[in-house]
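With one protein chain removed, the remaining protein chains of the complex are shown where they sit.
Going in written order, the chains are labelled A, B and C, and every chain counts its residues from 1.
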Amino acid sequence: MIYFRSDYSQGAHPKVMEALVNTNMEHTDGYGMDDHCARAADMIRDLIGDRTCAVHMMVGGTPCNSTVIAAALRPYESVVAVRTGHIYFHESGAIEATGHRVLTVEGIDGKLTPDLIDRALEEYEDEHTPLPRMVYLSQPTEIGTIYSRAEMAAISEKCRERELLLYVDGARLGAALTCGENDLSIRELAGLCDAFYIGGTKNGALFGEALVIRNRQINDHFRWMMKRQGGMLAKGRLIGVQFEALLEGGEGSVYYQMAAHANRMAEKLRTGLKEQQVSFYSDSPTNQIFPVFPKDVVRELEKEFFFYAWAPERDGMVPVRLVTAWGTAEADVDAFLDRVRALYANRK
Amino acid sequence: MIYFRSDYSQGAHPKVMEALVNTNMEHTDGYGMDDHCARAADMIRDLIGDRTCAVHMMVGGTPCNSTVIAAALRPYESVVAVRTGHIYFHESGAIEATGHRVLTVEGIDGKLTPDLIDRALEEYEDEHTPLPRMVYLSQPTEIGTIYSRAEMAAISEKCRERELLLYVDGARLGAALTCGENDLSIRELAGLCDAFYIGGTKNGALFGEALVIRNRQINDHFRWMMKRQGGMLAKGRLIGVQFEALLEGGEGSVYYQMAAHANRMAEKLRTGLKEQQVSFYSDSPTNQIFPVFPKDVVRELEKEFFFYAWAPERDGMVPVRLVTAWGTAEADVDAFLDRVRALYANRK
Amino acid sequence: MIYFRSDYSQGAHPKVMEALVNTNMEHTDGYGMDDHCARAADMIRDLIGDRTCAVHMMVGGTPCNSTVIAAALRPYESVVAVRTGHIYFHESGAIEATGHRVLTVEGIDGKLTPDLIDRALEEYEDEHTPLPRMVYLSQPTEIGTIYSRAEMAAISEKCRERELLLYVDGARLGAALTCGENDLSIRELAGLCDAFYIGGTKNGALFGEALVIRNRQINDHFRWMMKRQGGMLAKGRLIGVQFEALLEGGEGSVYYQMAAHANRMAEKLRTGLKEQQVSFYSDSPTNQIFPVFPKDVVRELEKEFFFYAWAPERDGMVPVRLVTAWGTAEADVDAFLDRVRALYANRK
Partner (left out) sequence: MIYFRSDYSQGAHPKVMEALVNTNMEHTDGYGMDDHCARAADMIRDLIGDRTCAVHMMVGGTPCNSTVIAAALRPYESVVAVRTGHIYFHESGAIEATGHRVLTVEGIDGKLTPDLIDRALEEYEDEHTPLPRMVYLSQPTEIGTIYSRAEMAAISEKCRERELLLYVDGARLGAALTCGENDLSIRELAGLCDAFYIGGTKNGALFGEALVIRNRQINDHFRWMMKRQGGMLAKGRLIGVQFEALLEGGEGSVYYQMAAHANRMAEKLRTGLKEQQVSFYSDSPTNQIFPVFPKDVVRELEKEFFFYAWAPERDGMVPVRLVTAWGTAEADVDAFLDRVRALYANRK
C-alpha cells in the first residue's frame, strides 16, 4: 500500500535521526532547560529576526494550541476561527476543555478575512456573551490554501483594531513557506502575529513543534501552563536536538528542503490529475490536494493507496485528500497517476 | 418609562410574595431538603403524570442549564443547539466553562429540526472530534416561536435514533403552554425529553426554575453537581414555596394565568402594529415579539419605552424586541400603540 | 422540634421581607444594574470608608467564592486555606471545578497564621508546582473563632510580603463584628484585604452576599465571570433591596442588631452549658458553639432539638454544633438548657 494519507506516516528525516543518535548518550537537564533547546531557540530567533521572543519546545500541535490559548485568554474570553480550523475540527474539544469557546465562522477558501472577523464579533454583546479576544488561523489552512502577505497584514491590522490577539498555527508552515504562490516570509509572518509555531511533526521531525511567543503577556508563566496542560516533555532536549537539525542553514535547511519536496510531489499529482480533467474541492497550492473522483474510482484507488475521503459523497462524486510529505517517493506519485489514467480510460 | 424590555423587570406575583411572607418564620432544613420543595415536586409530578421523575429546585436558568449539561455529558461530549440558543448566545460561555462544546447550527425560525440535527452530526468523525450527545432546545425559542407536538415528537424520535439526550429549556415554558397556537401539553413534552425545566423567573417568581429529570443517569449524584456548580441555595425552600404558589390548581394555576396574560398583551401589541403595516423579524405567537421599525421611530419610542434593539440596523430599519409579562398593564400596551400610530401618522 | 442546626433555617428578617414586598411591583433593569443595587453598594462604600471599591450582589456564598477565586487567579495558581475552610470542606469541589487547587494547612483554632502561610508556601517549588497566589480565610472561621485586629494585620502583612492576594469569606461577618471579643471593625478589615463579602444568607436575608472588591485587577470583567459561573441573578435587584434594608443605619442597622442577638443567644447557651461542666470542642465567641456531650445525652437531645454532630464520637463523647440566629427565641435556648440540666441531673 502506498500512503497519501498524511504527512506523519513515516519517522523522521535521516538527518534528524542522526542528530538524535549522536546526542543520545549526553546527560542534560530535563524539561527543555538544556543547551540544545537554547540553541534551537536562538536559531529560530535568527530566522525570524527577533532576538527577544520566547521559544518553547512543544510535544505536539494540540497541546501547543490548547496551552497557548489557555495562557492567553481570561476565563470568559473566546477565540475566533474558521469552522474547518484544527482547534475546532480535529482536537476533540481540547480548547473547550480549558473552558474557552471557539467562535466559528464559515471561512472563504478555508481562510479568515477582516470582514469575517468583524462578522464574528457581531455575536458579542456584553457580559452575557463570551468576549472574543484572539484570532486563530493556520498557515497553510486545513484545506491547503495560504494567506498572502497582504491578506495576513490585513488580518493583523484588523486584530489590532479590534483588540484581538493573533495566533498562527504553523503545523505545516514549511509547506506555506516553500510554496510557489507564497509571498509571506517567516520573518514577516512573525512580525504580524502575537504567537505562532513552526511545525515539526508534519515536516520531518519525529514529533515536536517550536512555539514562538512574541507577546510577553502570553508568555507570562508559560512553563507553568505547559506543565499543567501536560505538554512538557521530561527529555525536552529531544525537540531541541531535532530543531537544531531541521533548521541548520536557515532557508537552505533540511526543513525548507523537505517542505519544498512535498510541495513538488503535490504539484506533480495536481498537474497529472488536471490532465485527466479531474476537478478539485479546494484550490490548494501546498502539500495537501483535494481531487474529486467518481465513487467507483475511489473504491478502486483504495485498493492500492491509503488516503481519506474528505467530504461526503454528492451526486456520485467524492472529494478525497491526498497528502505528500518529505518522504513521498516520486515513483509513488507516478503509480497513482498511472492508476487514475487507467481507471479513467476504462470509464470512457 | 414603560418596560417592554424583559419579563423579569418586576418582583413576583402577589400570590407568590404572600406565600413567602406566610412561610417566612418557619424553620426548615436547608438546601432544598424541606417539605415545601417536596410538595412542589409532587405537584409537578402530578402535572406531568410521572411519579418517578426527579425534581430539583434551581436558582436560575444558567446554573440549571450548565449543571444539567455537565451532569449528563462525559468530558469529550458536546451539546447541539441553534446558534440563537440561550446556552450559546446569552450565558457567557457557562457551558464551555464546564468543558463542553456547544455545537451550533443555524436554526429555522429559531428552531431545530431532525434534518438540522443530522447535519450537525455530520461534523462528528471519530476520536478527533467531540461526540455530540445531547440536543438542547428552548420551548418557546429565543425568538418566541414554538415547537408543535409533531415537531417535538420528530426531534425526540431523531434523538433516540442518534443516541442523543434531549433537554428542553423552559425558561418561558408558560408562554408556550398558554399560547393559542400550541398543541403540546406539558405532559406530552415531559414524555418526549430526558429533562426539562419549568421556568419561574420569567413567569412571576422572584427567581427559581423547577428542573425535571426523567433520565436516571442524568440524575445520578445530581445534588453533588448542583453544589459544585454553585447552584444550590441555602434556603432552598424559597423555590419550593414559590412553585407551590405558582402551580396550585395545575392548568388553572396562577402560573398558567400569568403566562396567558403575557401572551394576550403581546397579541394586542402584534395586532395593533400589524394594523400599522409594521413587519416582523420573527413570527412569534408568544410573549416576545420582534417588530421592525425605522431607525427614527425607534429613537422616538426609546424616549418613553424601555426595550432592546434585537439585531443591527439594515437599510434604516431596526428589529426590536418587545416583551410582555404577567405584570404588563394593558394601558402600557395602549400607550405604546398610540405612540406608534402617532409616529407613523407623522411620517406619511 | 427546635432548630439549632443552622442560621439559615428561617426566611428573612421582617424588615427585609417588607422591603421586598414594598418594591415588588417596581420595574427595573435586570442583572443587578438597578438603583437598589447601586444604593446598597453606596451604603457599603460608606460603611467601609472606600468610595472606589467595586460591590457585586451575589446569590450565595459558594458562587461568590468560586467566582472571586476564578477571577483572581491565573490557571496555574492556587489558593491557601485551612483544611476546615469552607471552600475546601463544604463546597463539593466548586473551586477545583474552576481548575484551581485549594492548598490546605491544618489551622490553629480554625485560623491561619503568618507562619502557617509560610509553611504552606514551602510546598511551592517552580513550574512543576501550582503557584500559591491567594489566601482565603473566614471571619469568623468555620468553628466560630475570630481573627483579632493584630492577627488579621499580621496575615495581611504576610500576604503583601509573599505577593498573595487576601480574600475574606464573611458568610457570618455580622457575628464577628458584633462579638464582644472583636476588635476589628469592618472598615479595618476592608483595608487589610483585596476582597471580602458581607454575608446576607446567614444573617437575616432570604439570600445574597455583598461582595466588595478593592483590588482592581480582581474586578476586571468581573460581571463576565459572574455570568459564566452562573452567579448572576436575573432579578438582581432583590439582593440590592435586601442589603438596603439590612444595612440602613450602618452599625445601628438591623444587620448588626440581628448578629448581636444571635451572639447573645449563643453566649447564653455557652454560659448555661459551662455551668453544667460541659466542655467545648472549640473556644468560639460567636454564634456557633461546639459543646461535647456524652453519646446518650446527644441521643436524648436529638428528640427535641435539631443540630449536627460535628465530629466523630471519641470515647463515648460527641462534639456537636449549635447555631443561633437572628430568629432564635430565648425560650428555645432556655428549653435546651433545661433539658441538658435534667439529663445531667439524671446521670449523677
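The working rule: a contact is a pair of C-beta atoms (placed from the backbone, for glycine too) under 8 Å apart; a residue touches a chain by one contact, two chains touch by 3 or more.
Values in this document were obtained by computation on a predicted structure and should not be read as measured data.
Asks: Which is it among B:Ala12, B:Val82, B:Val102 or B:Leu131 that touches the chain not included here?
Replies: B:Leu131
Asks: Which residue from A:His56, A:Arg101, A:Arg172 or A:Arg228 sits in contact with the chain not drawn here?
Replies: Residue touching the chain left out of view: A:Arg228.
Asks: Which chain C residues touch the hidden chain?
Replies: For chain C, the residues touching the absent chain are 75-76, 78, 89-93, 96-97, 99-102, 104, 122-123, 127-130, 312.
Asks: Need a quick check: the contact residues on chain B for the chain that isn't drawn.
Replies: Residues of chain B in touch with the missing chain: 31, 70-71, 74-76, 98-99, 127-128, 130-131, 220-221, 223-228, 232.
Asks: By the contact definition given up top, give the residues of chain A that touch the hidden chain.
Replies: Counting over the whole complex, chain A touches the hidden chain at residues 1, 3, 5-6, 8-12, 14, 17, 20-21, 23-30, 59-63, 66-67, 91-94, 97-98, 201-202, 206-207, 224, 227-235, 238, 306, 327.
Throughout what follows, only the chains that are shown with their structure count from here on.
Asks: Of every pair of chains, which is linked by the largest number of C-beta contacts?
Replies: Summing C-beta contacts for every pairing gives the maximum at B-C.
Asks: In angstrom, rounded to a whole number, how far apart do the mean CA points of chain A and chain B lie?
Replies: It comes to 42 Å between the two C-alpha centres.
Asks: Between chain B and chain C, what is the separation of their C-alpha centroids in Å?
Replies: 34
Asks: On chain A, where are the residues touching two or more other chains?
Replies: 75-76, 99, 127-128, 130
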